[in-house]
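Have a look at the structure below before the remarks.
Coming up: subunit A.
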Amino acid sequence: MKLTALATAFVALLTSLAAAQAGVTHVAVAANFTEPAQEIAALFKQKTGHEAVLSFGASGAFFTQITHGAPFEVFLSADSERPKAAVDGGFAVADSLFTYAIGKLVLWSRVVDVTNGEAALKAGNFSKLSIANPVAAPYGTAAVETMKTLGVYDALQPKIVQGNSIAQAFQFVDTRNAELGFVALSQLHGVTAGTRWEVPQKLYPPIRQDAVLLKTGANSEASKAFLDFLKGPEARAIIERFGYGLGLGYAAK
Partner candidate 1 sequence: MPGLPPEIWVPIKLTIELATITTLALLVVATPLAWWLARSHAAWKEAIAAIVSLPMVLPPTVLGFYLLIALGPDGPGGAIASLWGARTLAFTFTGLVIGSIISSMPFVVQPIRNAFAAVGDRPLEVAATLRASPRRAFWTIALPLASPGLLTGAVLGFAHTVGEFGVILMIGGNIPGRTRVMSTAIFDFVETMRWREANMLAGGMVAFAFAVILSMILIEKRFARARA
Partner candidate 2 sequence: MSDGATIRAAFKGVLGSFSLDAGFTAPARGVTALFGPSGCGKTTVLRCVAGLQRLADGLCIVAGEVWQDPDGAFLPTHRRPLGYVFQEPSLFPHLSVRRNLLFGAPRHDPDSSRAKIAFDEVVELLGITALLDRSPGKLSGGERQRVAIGRALLSQPKLLLMDEPLSALDRATKDEILPFLERLRDRLSLPIIYITHSIAEVERLADQIVLMEKGRVIGAGPLEEMQSDPALPLATARDAAVTLDGVIEAHDDCYGLITIGVRGGSLTAPAPPAPVGDRRRIRVIAGDVSLTRDAPGPSSILNVLPARIVSMKPVDANEIVAVLALGPDGSGARLLSRVTRKSWETLHLSEGASVYAQVKAVALAPGRGELG
């Protein structure tokens, strides 16, 4: 009798200690990384007990909020400029910066056969090509670079339409308003319609999606744990499955 009571008390103590140690971290996540982030967060909680509260949105908007005191502790951006700018501005911890995913550019169409994307672009048998606004999204810049490298940019420029985000560029192609367009491979996760051409990496500068620990989370165990988890094998498997390339661990400074 006494032994069972003692054992119960001991287990209760352990559980409460574990609960006391389980923290919460607030993570700002680039919209294109929504699904993989949700899976990673669920796994994270299962394995460590910590909870990652995720917010999704545009990296530019998050950056502005962070520089104005928003209570995020971790920032998963869609690009590499903004995390760097956060570090430079003193809002993030310098040596926590790393590339968590590499965006892969894809030429996609529901109208034209783009299996041989280079040939399709050179043939130009379409009236509208959709890209993300290069000013606003790295996928847009990548698309422009691809076309320039292939030498088709000048010929195709009159046919280009810009979505203000990669999501919008996707929508233009999905509704077939544009015959084809440059989208993110992650957006085609689970999509079987149409034809696609994964743009060879050599045609455009890599779209690095960098993560960083923000100053607000510098002392948060949960935050640091999350970033560590992100670098780990389970997270990397999920990232790859969703169509991203893998980062090299720590970004070069």
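Note that in this section a contact is a pair of C-beta atoms (placed from the backbone, for glycine too) under 8 Å apart; a residue touches a chain by one contact, two chains touch by 3 or more; residues count from 1.
On the choice of candidates, all candidates are chains of the complex that A comes from, given by their letters.
A quick note: this is a predicted structure, and the numbers were derived from the prediction, not measured.
This complex places one of the candidates 1 or 2 in contact with subunit A: number 1.
The touching residues of subunit A, when paired with candidate 1 in their complex, are 60, 127-128, 130, 133, 135-136, 160-164, 168, 171-172, 175-179.
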